[in-house]
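If you scroll down you'll find the structure; I have some questions about it.
One protein chain is absent from this view; the other protein chains keep their places.
Chain lettering (A and B) follows the sequence in which the chains are written, and residue indices restart at 1 in each chain.
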Amino acid sequence: MMFVRTFVFFLGVLATVFLGWAALVAVPDAMISEVKPPPGLQRYTEEQLFGRSIYIREGCMYCHSQQVRPEGFGSDQDRFWGRPSVPGDFVFDKPHLLGTMRTGPDLINIAVRQPSEDWHLTHLYNPRIVVPGSVMPPFPWLFQEKVTPGPQDRILALPDSITPRGKVVVATHEGLALTAYLLSLDRSYAVIQGKVDTTKVK
Amino acid sequence: MPRHKKNDIAAPNQEFRHKETDAARADKQLRISLDDSARTPTMLYFASAVFWLLVGSLFGVMTSLKFNFPDWLGGDAVWTFGRIRPAHLNTIMYGWASLAGAGMIVWLTARLCRTPLQLGWLHYLAAILWNIGVLAGTIAILAGYSQGLEWLEFPTFAGALIAAGFLMFAASIAQTFRKRNVDHLYVSLWYIMASLLWFPLLYVVANLGIYQGVVEAAMNCWYGHNALATWFTPIGLAGAYYFIPKVIGRPIYSYYLGLIGFWAFALFYNWNGIHHLVGGPLPTWLVTVSIVASVMMVVPVMAVAVNHHLTTVNHFRMLRYSPTLRFVVVGSMCYTAVSFQGSLESIRSFQEVAHFTHYTIGHAHLGVYGFLSMILFGAMYYIVPRLAKWEWPSPRMIKLHFWSASMGILLYVVALTIGGWLQGLAMNDPATPFIEVVNLTKPYLWARSIGGTLMLLGHCVFAYQFFLVIKRAGPRRFAPALFREPAPMEGGISA
Partner (left out) sequence: MTLPLAALIVIIIALVAGALALSGFIWAIRTKQFSIQHLNKGAYLVFDESEPVGQSQDMIFRPAAEKSNGKSHAAS
């Protein structure tokens, strides 16, 4: 009888977690995995995927979100961070980078707000050059100091006080790739609210 | 059932003078043999946990300082915020909290099953695998191989090592449970045995990597919150349910409440996860379900709070004399506070302000530190002397640890709660430029660093004293080290 009682206990314990998983993960998966990529969404290129892996490597998602909330939910719309995000926007995202913190602004439409490659490269080199007071870390290892830049090299236009004497700062492949990824973050195409309508709040 | 009169507690300044009966002597011998069977595994886990506590707290303080000095150590990829922040999280959760919890579980299972630890040798392997897993995973994160999912950053091989270690640990506990000599399971054991079943399943499913897009986000949040629900919180509750009645000398107020509390906990807690994605690109019903479950958590949390409070009420003066009770009662109160805060936080209108801000971080630390770590400290202060057969050398150091830990977490949580809320309000005001939102958090981020440093100092003191006990240093006492007067130094072995 002791065995049966213990068995019932374990069964109950298992059932509680299984049910939670079924409702929170399995059922949404069945619903959402049918969502097709919206017509306006491009697949990431090799370069952008490489840049995305650097975004992950450096932990950018610990300060930046990639999801826009609907009207009536915070000031996302008023800050022109983009139209409300839908599941279709993220079909090519593995791993997802939705983020849980906004120490820095939301980035899902950063390419629309800030299309300048130069701005991004300078900002990554040291954020405080273009945004005084920023607490974002610098990423100098995505760049290189060179005495004589090559013909293909992308030179950063830095203030004199920062530029090392006699050298120029040049973006490495990683820096360029990360910037390419950031410049791919544009979800401004229109979406048809389909079966999984997520723009209704309350 | 032993007869007892109401309020019949040996007053602190009276010795419990009674002739030791045969039954009492037999019980004492059994207890000593149970402790002996658990000694090496538990101390192994505790020693590893203390190591990761130091490493993890150091990472934590470094992470916080980087908000105050963003260019500090800015030249090296290894020390960038985005790497040491997950290093902090993973070493604290899978290193300190998990290993200290494992040690406590080993000792508690032997005691509550009234049977010596079975297959104890499995723990040597488990501890090695687990530690290597955490070490390898942390190095991987710092070297740039994070998997990119919060709480699941460790690469697969590190996760596999941890899972393997956990399974060995669980096998020994399960076997001990099978060979139990009690015909009823104490409430702590429910939480422990449940977590042994829940957590491996959770960890494996989460690491399968079969999800994509927003569903992966849902899975991520399901995992993160369920790691709390199925492993970390049960550890804390198992500890609180044991140490509070044990130290006070009175049984838990209402076992019936404990029963309700457990099943309500099991039912509701693991549906909470999606409250991390309120306002996000997921079906509204999914988010609502999690909000409802989060609010329903009030039921099991109240059950626990009432139980613990009514057990401790009228005996609060004992907190002056027992380190374990102090830590555990503070931990238990923080459990109530953080859970109610969580229920509130999950509501949409609250989330609209608090989401994405430092408020959430304050909440997280109130839970993992204020609740779980404080209880683990209390557990270790009770267990270690009984296993090492050596008392804590310095009550003063215990006091120092307690005060720096509590003042540290108080400052930390207050700073981030206020700062995070203000941050949220400012962020919701479109007229405030984003950099102004960042600027207003800065003073609170300073307070956060100070709080974190206080906690780190407390840990250094704790680790040092732990080391002293292992080395058998300090005056030999024969009564537990206490806050008031040290017991006189005499020869003679205790127990």
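Note that a contact is a pair of C-beta atoms (placed from the backbone, for glycine too) under 8 Å apart; a residue touches a chain by one contact, two chains touch by 3 or more.
Worth saying up front: this structure is predicted, and the values here are computed from it rather than measured.
The chain we do not see here touches A, B in the full complex. Only one of the listed residues, B:A110, B:V247, B:V413 or B:V438, touches the absent chain: B:V247.
For the chain missing from the display, the contacting residue among A:G12, A:P39, A:G72 or A:P115 is A:G12, taking the whole complex into account.
Looking at chain B, the residues touching the absent chain are 1-2, 4-5, 8-10, 12-13, 15-16, 20-21, 23-28, 30-32, 35, 112, 182, 184-187, 242, 245-252, 254-256, 258-259, 267, 283, 285, 289, 318, 321-325, 382, 385-386, 391, 478-480, 482, 484-485, 487-488, 490, 492-495. In the full complex, chain A makes contact with the omitted chain through residues 1, 5, 8, 11-12, 15, 19, 22-23, 27-28, 30-31, 34, 195-196.
We take it that only the chains that are shown with their structure count from here on.
Rounded to whole angstrom units, the spacing between the C-alpha centres of chain A and chain B is 31. Every residue of chain B that touches chain A in the complex is listed here, in rising order: 66-67, 70-71, 74-77, 80-83, 85-86, 144-150, 183, 190, 193-194, 197-198, 201-202, 205, 211-220, 222, 226, 230, 263, 266-267, 270-271, 273-274, 276-277, 279-284, 286, 289-290, 348, 352, 355-358, 360-361, 427-430, 434-435, 438-439, 442, 445. Interface residues of chain A, counted against chain B in their complex, comprise 2, 9-10, 12-14, 16-17, 20-21, 23-25, 28-29, 31-33, 35, 56-63, 65, 67, 69-70, 73-75, 78-79, 84-87, 89-105, 126-128, 131-141, 196, 198, 200-202.
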